[in-house]
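Of the protein chains in this complex, one is absent; all others appear in place.
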Amino acid sequence: MAKNINIGMIGYGFMARTHSNAHRKVNNFFDLEYRPVLKTVCGLVEAEAKAFADKWGYESYTTDWKKVVEDKNIDLIEICVPNNMHAQIALAAANAGKMIICEKPLALNVAQAKEMVDAVEKAKVANLVSFNYRRVPAVTLAKQLIDQGRLGRIFHYRANFLQDWTISTDVPQGGMATWRLDVKAAGSGVTGDLLAHCIDTAIWQNGSIKCVNAMTETFIKERKNVETGKVEPVGIDDACTFFCRFDNGSLGNFESTRYARGHKALYTFEINGEKASIRWDLHDLHRLQYFDHRDEGIIRGWRSIHVSDGDQPYMKKWWVPGLQIGYEHSFVHQIADFLEGLATGKPARPTFRDALETQKVCEAVLTSAKTSQWVNIPS
Amino acid sequence: MAKNINIGMIGYGFMARTHSNAHRKVNNFFDLEYRPVLKTVCGLVEAEAKAFADKWGYESYTTDWKKVVEDKNIDLIEICVPNNMHAQIALAAANAGKMIICEKPLALNVAQAKEMVDAVEKAKVANLVSFNYRRVPAVTLAKQLIDQGRLGRIFHYRANFLQDWTISTDVPQGGMATWRLDVKAAGSGVTGDLLAHCIDTAIWQNGSIKCVNAMTETFIKERKNVETGKVEPVGIDDACTFFCRFDNGSLGNFESTRYARGHKALYTFEINGEKASIRWDLHDLHRLQYFDHRDEGIIRGWRSIHVSDGDQPYMKKWWVPGLQIGYEHSFVHQIADFLEGLATGKPARPTFRDALETQKVCEAVLTSAKTSQWVNIPS
Amino acid sequence: MAKNINIGMIGYGFMARTHSNAHRKVNNFFDLEYRPVLKTVCGLVEAEAKAFADKWGYESYTTDWKKVVEDKNIDLIEICVPNNMHAQIALAAANAGKMIICEKPLALNVAQAKEMVDAVEKAKVANLVSFNYRRVPAVTLAKQLIDQGRLGRIFHYRANFLQDWTISTDVPQGGMATWRLDVKAAGSGVTGDLLAHCIDTAIWQNGSIKCVNAMTETFIKERKNVETGKVEPVGIDDACTFFCRFDNGSLGNFESTRYARGHKALYTFEINGEKASIRWDLHDLHRLQYFDHRDEGIIRGWRSIHVSDGDQPYMKKWWVPGLQIGYEHSFVHQIADFLEGLATGKPARPTFRDALETQKVCEAVLTSAKTSQWVNIPS
Partner (left out) sequence: MAKNINIGMIGYGFMARTHSNAHRKVNNFFDLEYRPVLKTVCGLVEAEAKAFADKWGYESYTTDWKKVVEDKNIDLIEICVPNNMHAQIALAAANAGKMIICEKPLALNVAQAKEMVDAVEKAKVANLVSFNYRRVPAVTLAKQLIDQGRLGRIFHYRANFLQDWTISTDVPQGGMATWRLDVKAAGSGVTGDLLAHCIDTAIWQNGSIKCVNAMTETFIKERKNVETGKVEPVGIDDACTFFCRFDNGSLGNFESTRYARGHKALYTFEINGEKASIRWDLHDLHRLQYFDHRDEGIIRGWRSIHVSDGDQPYMKKWWVPGLQIGYEHSFVHQIADFLEGLATGKPARPTFRDALETQKVCEAVLTSAKTSQWVNIPS
C-alpha cells in the first residue's frame, strides 16, 4: 500500500486548484510508493476556504497558515499564494521540518531566495519550485533531444511569453484576482511572472546565463488599486525584453509582455543548433516542432511531432496515441516526479537552489533595465 | 450536500479508465446536485479487477456483471466492454431499473439497438451513449454556431476518421487489446468504431441522413486470433468510405480507415454553409477553424479559434484563457451533463434512441458496401 | 542559338495569359534548344485580340482561328478557349501538321477525345494537354517520392478541389467570364473543370482507376444566361463526389465543389502508403507534407517541406532556398518540358492519349452519378 503524504495547502486560488487536482489524480495514473492526502487548506476568507475544502475534498480548512505549518499531521506544505508571502511561509515550514512545494517565482528577490535555500537545505527537507512547464511532455522531449546531443553546438535560444489580458485601463491592480499587477504583492511584472518560466526552461535546456541586457516598459502608468480603492501608480513592468549570452557561447533573446493582442498565453521557445533545431509553443502544447539537418535533403523539413505516443515522456501513463493531454497534466507530472524523488532519494527539480539561479537572472534583468547597462549574473 | 450516485463499472479497459477519471473529477470542477461514487468494478480477470479497483478507489470488485446489475446499492451501470456484450448488459440493467451509460456503438446491429431502446424507455431509466466527441469544447462550439444560423444553408458535410495502428500484419485479432479487429466482438471494423462517432456528430449538427452509398475494404485478409491461437480470416472492414444525402439537401462525404499512415486518431469534420464554414480536427482538439464570408473582404480568412475562453463551452470550469484541456475532459463534460440532466429532468443526449439513428446509418453503410447500391435509412 | 517555335495562340482569356507568360519567360530560366516566339493571337472580338497582342508582344492578331491553323509560319497551336471548341481546332491543327498544346479537359466527351488522339497520332505532331498542376515542384516531388518506392504499398488516395465562387445566385452562366457554368460550352461542371485535374494527377501518381461510384448535385437550378439574357436551367454539376478502386488495390475518394465557402481554389491530395504518406494543397503550393514511418519513433511527425531548394524539382532554375515561386510557374515548367521533349524525342506528358484516360474517368463519373451505379472504366 502507498504511504500517505499529508498535504497542507496554503492558498485557494488558481494555482491551489492546479495543485489540488494533481494530488487527486496522480495515483490513478502513476505507480508510486507515496500517495498525497488532501488534509487541510488555508486561505484568508473563511467561507472561501471552506468552499474550496468541500470542492476538493480537503478534510479541514483554516485561515491561519501558521497553524498548518505547525500541524504535526502535515507532511508537505504547498505555497500557492502571492509572491510576497513565499519567503515567510517557506522559512517557517522549513523550520518545522516540512517538505515544501512553492509556486514560482521563488521569492521577491535574490536575498530572500537565498534565505529560503539556506533554510530548506539546513532543514534537509524535500523542496521543489513549481516551474510546471518543464513537465509538458513536448518540453521534456525537447530536453531529451538536447541531452542526446542531437542539436550539436547551440547558436541561439529564443523565448517569448506573450499575453494580452492587461491592455484595458479598466483592469485594476491588487486584490485576489489582480495582485499580479501590484508590485508590492508580485515584486515585478512579467519578469517574475512569465520570464521566470522562460528562464527556468532555458537554463535547464541550455545551461547558465552569463550576462543580460534588458529593456522594460510600463504602458499604463496608473491603475485603480482594488484594496485601497484609489488610482495609484503602476510599479510593475508590463513588458520586458532582454538579450543575453549563455555560458556555452550561444545567444539568447527573451521577450514577455501582457500587451500582445491576440496571444492569451503564448509561451514559445526555439533552439537553433548546428545540426538540428527545436520549437515549441504553449498554445499547442502537445506538439513539438523539430528540424534535423541530417535528414535527406529533398525531404528535409520541420516535423510536427504530436507528442502522444507511449515512448514519449509521460505519455504511456495516459491514453492512446493521438489523444492529447492538457495544461493541468504538467502539474500531475510534477507531483509524480516529486513523489518518485522521495522514493528514490534523487530529488525532483528545480529545487529551491535551482530556482535561485532563475531568481538571479530575473534580478539582473530588472537591474539592467533600470541602469541601461549589461549586467553579469553572479555565481 | 450533493446526492450520491453509486457507480457500477462493467469493464476495466481503456474506456473504463476514461469514465472512472471523469467520475472522480466532475465535482471538483462542476457545481452539481449529484456526485458519482465509485462503488464497484467488474471484469473477467479477478486480479485485474482488483488492481483497477485499487488504482481508482472503487470500494469493491467482482468478475460477475450480473451481480453488479442486481446490486441494490448501485444506481448507474457503466457499460465499457466489447460491443457484443452491450445488449445483454443493458437489457438486464434496464430491467433492474438502473441508469445506464453505454459505450459506443450502442449495439452490434439495429435489431439489438431497438431492443435496448425499448428496454430503457419501458423502464424509464436515464440512459446515455458515450459519443464523447460531441463534448469537446470546440465541437460543442461548432454546434452552437450552426444552431445560431451563422452558416446559412448547408451545402457540404465532410468527415474523416483516420488511424494507422493496424497496418502491420503482426497485429492480431481478438483478446483484450485487439477485440476491435474481431468481427464477433466488434460487429464491424471502422464503421462501428470510428464512423459511428462521425455519424453521431454529423446528425447532431446537420440533421438526419436520407440515404448512403458505401465502399469497404479489408486490406489484410487474415490475422492471428489471440484467443484461438490460429490464423483466421478477418471479418471486419479495415476501411470504409461513403457519401450520402442529408434531409436538409446537403451532401455528405465520410471516410474512415486504420491504414492512413501518419494519422494516429485524426477525426476531422468540415461543414460548408452559404455564409460560413467550420473545420475541426481531433489532433488539435482545442482549436476550431471558422471562416465567415460576412467578414470584410480584404481581411477575410480562416480564423483559428483557440477554444479556451470562459465564454466558450465548458471552459469557464477549467483554467484561464490560452491553457488547453485534453481528450479526457470530453468525458468529464459528458458525466456533468448527464448529472445535470438528472437534476433538471432534461436528459443529456445522445440517448439510446438518438444512438439508434446512428446505428441505422452504420448498418445501411455496411449493407450498401455489400450490395454496391444506394441504401435508404429507414425512419 | 535557340531555334524558334512560332506560337499561334487561340484565345485571349485567363489561360491564354498563363501560357503567354510561360512562353515569354521560359528561355530566361531554362537552357533549351527551342525558343517560343509569340507570333499571332486569335479571339472573337478584334479590339480585345489587338489589346492582348499589344500587351504580350504578339506580332499579329486575328479573329479567325482557321487562318492561324493554316498559317505556314505557325509551328504550335495553343488551344485556350472553352471546351466545346477544343475538338474542332485540334483536329484542324493536327491535319495542318501543327504541334498542339490544349487546355484541359481535352474534350467534351470520350468520343471527341478519341478522335483527337487519333488525329494527332496520325499526324505525328507533338501534343500536350495542359494539366499544369503536375508541374508544381511540390507535386512533382511527390511523384518522385512515390516512384522511388518510399511509400510502399498504397492504401488510400484522397483528393479534393474546393471552390466557393458560384454560391451567389447572381453569378450568371455563359459568356466570356462564366462559360464554365454553361453546360453547352463546358460539357460538365466541376467534373471536367476541377476533378479532371485531380484525376490526371492521381493516375499519374497512383496508376489507373478501375471503377467509380459517384454522386453529383446542382445546388442552384437556374441562372441567367448572359448570352441569351434569359434565366435558364443550369446543366452542369455544381458538386461531384466519387469513390473508386485503383488497379493497384488502393481506394480513392474524390470530391469537388464550387460551394465550399472559404476555399478559393483548394486543390488537395493525400496518399497513404504502408511506409509513408504525402499531402499537398494548392493554397500553399510550395510546401509538401511528408510523413515517414521509418523515422525514429520519438521524433516522428509530418514534415513540412518548403520546396525551394536546388535539388528539388525545377527549383535550381529559379531563386535561392526559401524564396517561393507561384502558380504561373507550373506553366513555365510545362512549356520547358515540352520543348525539352522536342529536343530529346521523349515527349512531355500528359499527351492527348494520356488525357483520354482522364476523360474516360470523368465520363464514367458522370454516368455513375446519373445511373446511381458503379461504372467500370473501359480500357
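Order of writing sets the labels: A, B and C. Residues in every chain begin at 1.
The rule is short, and it goes like this: a contact is a pair of C-beta atoms (placed from the backbone, for glycine too) under 8 Å apart; a residue touches a chain by one contact, two chains touch by 3 or more.
What you are looking at is a predicted structure, and each value in this text was computed from that prediction instead of being measured.
Check the options A:Phe131, A:Phe291 or A:Trp318 and report the residue that touches the missing chain.
Selected residue, touching the omitted chain: A:Phe291.
Out of A:Ala51, A:Ala96, A:Ile167 or A:Val226, which residue would touch the omitted chain in the full complex?
A:Ile167
Using the document's contact rule, name the residues of chain B that touch the chain not shown here.
Interface with the chain not displayed, on the chain B side: 141, 144-145, 288, 290, 292, 295, 297-306, 309, 311-312.
For chain A, which residues touch the unseen chain?
155-156, 158, 162, 164, 167, 213, 215, 217, 219, 239, 241, 243, 245, 251, 253, 255, 257, 259-263, 272-277, 291, 293, 302, 372-374
Could you please point out the chain C residues that touch the chain left off the display?
Its contact residues with the unshown chain are 14, 18, 20-21, 24-25, 27-28, 55-57, 163, 165, 263-266, 282-287, 306, 308-309, 318-329.
Heads up, the rule we're going with is that only the chains that are shown with their structure count from here on.
How many Å are there between the centre of chain A and the centre of chain B, using C-alpha atoms for each centre?
Going by mean C-alpha positions, chain A sits 36 Å from chain B.
What's the distance between the Cα centroids of chain B and chain C, rounded to whole Å?
Result: the chain centres lie 42 Å from each other.
Which residues of chain B are in contact with two or more other chains?
Residues 263 of chain B each touch two or more of the other chains.
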